[in-house]
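Only one structure is covered here, and it is reproduced in the block below.
Note that one protein chain of the assembly has been removed; the remaining protein chains are unaltered in position.
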Amino acid sequence: MAKPIVGIFGLTGCAGDQLVILNCEDELLDLAGALDIRSFHMAMSDNDEDCDLDIALVEGSVVQPEEVEMLERIRSRARLLIAIGTCAVWGGVQAMKNEEQREKLKRQVYGPKGKDFGIIPSQPLSSFVRVDYAISGCPIEKDQFLQAALSLIHGDLPVLPDYAVCTECKMRENSCLLLERGELCLGPITVAGCNARCPAYGQPCIGCRGPVEEANVASEVNLLREKGFTLVDIQNRLRTFGGQSEVMQVAPTERGR
Amino acid sequence: MNRENIYFPHLAQITRILPQIEDHKLFGLTFVDKSMKDNFSYRPGQFVELSIIGTGEAPISISSSPTRPGTVELCVRRVGRVTNALYNLERDDLVGIRGPYGNGFPVEELEGNNLLLVAGGLGMAPLRSLLWYTLDNRERFEDVTLMYGAKIPDEMLFKYELLSLLDRPDLRCMLTVDKDEEGIWPAHIGVVTTLFDQIEIDPSTTYAAVCGPPVMYRFVLEELLKRNLSKDRILMSLERKMKCGVGKCGHCAIGYKYTCLDGPIFTYWDAINLPELI
């Protein structure tokens, strides 16, 4: 089989996901040997801006009109477009203030210089183009990325977890921060894949990987409220990383209480 | 490990690939190990776990008949990771096979009876095994009838093979399509249940073997019950998610039955008692 032709791109984000790829130090040579990487602005020069791609890996969310064009161009070149990282998959931290007026935010942050560019509410790639696969995480997990890449090299679509952080947390026999310490933990509604890293260090899950498939947010909100958290606390935590995803909006019956 | 490892696939070579209909191919597989090749036996209605190494495993019902040993035939629909990977393989490539698994049709019990095979769409894949088993042991069965319906002629599995059976004197082969817009179909037109008016069923000496999409079951069952066929003489081959095939992984459990151990052939009476079954 010919080596898959790959492009790695970054929109608005911290570039942490591309950094994870570069940080695959021991594996990078094997990976670079099995893939034909034509475009990776963060890591190489002489990028091919026109070739057809088997796989496009795109990090970051869309916050500028120019990025919509960039993304559409990438889409038109790629057979498979894979969103990498929570920004690309869910809109990321920058989607937290999406309901506030863009112009006002721009003035606050950039002052008069903000006149030179346009901004739109932060949105995931899937708001604009078809996304074939989504590898979430803030940043993505190295092992998960490697397995996904190897699956693609093997000719298969990657298999990603369809279950919550709680599952991995229990497998590691971490003490339950939600039940034992009453902390605001989003483990039950956040997609696994991190091997419950934060709870293993005694820190509650803040949902950085985005919601699990069919997340029961209403039940999570109810149980957190019963533990004494205010709706504002809960909403802030839900929206930190899942701001743009509909499921992370507090259930309608809970709104306005 | 001393005993046989139940999770090891046996290597088999792809010896034949016959395209059937869109995204359906019949794969002929021959075990690499000679004793496996000579001794692999199974019952019609059983299935195997097909392994594509590095991709995964999937349960596939056997379409060939044990009366024709040497090659195991699997009719595979391109529909998931494993089957996609299989479609990327070519003749002489290797795959893994575990099995056979499941109960299969109770062929000894069926002997001496009339048999009515009712298939819809892709349901012909497991029933083809039973069909050839009965034809190859024809003297052990009384009247054998096949009713097979597909939406259009281009969606009929084993079409030419089955059309060649139309003239066979020892088989009532009734093939039908729901629609034939091109006017090329030489046999009956109409859904499979419209064939029932053409046959007589003696409920005391008949078994029905049914396999098809979920919607078909309701209508076919209605026809069979109307003709007083007993609920435990109606046999159905059912699909469930399976991982291990050997009753360990839990995925195919329905109520108190495991599709992989107690099925995939269930009677209609089983289905009544297992509300999720069909």
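A few remarks follow.
Should a chain be cited, it is by its letter among A and B, assigned in written order, with residues numbered from 1 in that chain.
Here is the rule we use: a residue touches a chain if its C-beta (ideal position, glycine included) is under 8 Å from a C-beta of that chain, and two chains touch if they have at least 3 such contacts.
Assume contacts and distances are computed from a predicted model.
Considering only "Succinate dehydrogenase cytochrome b subunit", "Energy-coupling factor transport system permease protein", "4Fe-4S ferredoxin-type domain-containing protein" or "Glycosyl transferase family 2", the record for the omitted chain gives "4Fe-4S ferredoxin-type domain-containing protein", by its UniProt protein name. Note that the absent chain touches A, B when the full complex is taken as a whole. The chain that is not drawn here is touched, among residues B:Gln20, B:Thr83 or B:Thr145, by B:Thr83. Screening A:Ile8, A:Val62, A:Ala83 or A:Cys166 for touch with the missing chain picks out A:Cys166.
On the side of subunit A, the interface with the absent chain consists of residues 27, 30-31, 34, 146-147, 150-151, 153-154, 159, 162-164, 166-167, 170-171, 173-176, 178-180, 187-189, 212-214, 216, 218-220, 223, using the contact rule stated above.
Although one chain is not displayed, its contacts with subunit B can still be listed: residues 1-3, 5-9, 11, 53-58, 77, 79-83, 239-241, 243-244, 246-251, 253, 255-257, 261, 275-276.
The working rule: only the chains that are shown with their structure count from here on.
Centre-to-centre separation of subunit A and subunit B, using mean CA positions: 43 Å.
Taken in their complex, subunit A has these residues touching subunit B: 154-157, 159. On the subunit B side of its complex with subunit A, the touching residues are 54-55, 81, 84-85, 88.
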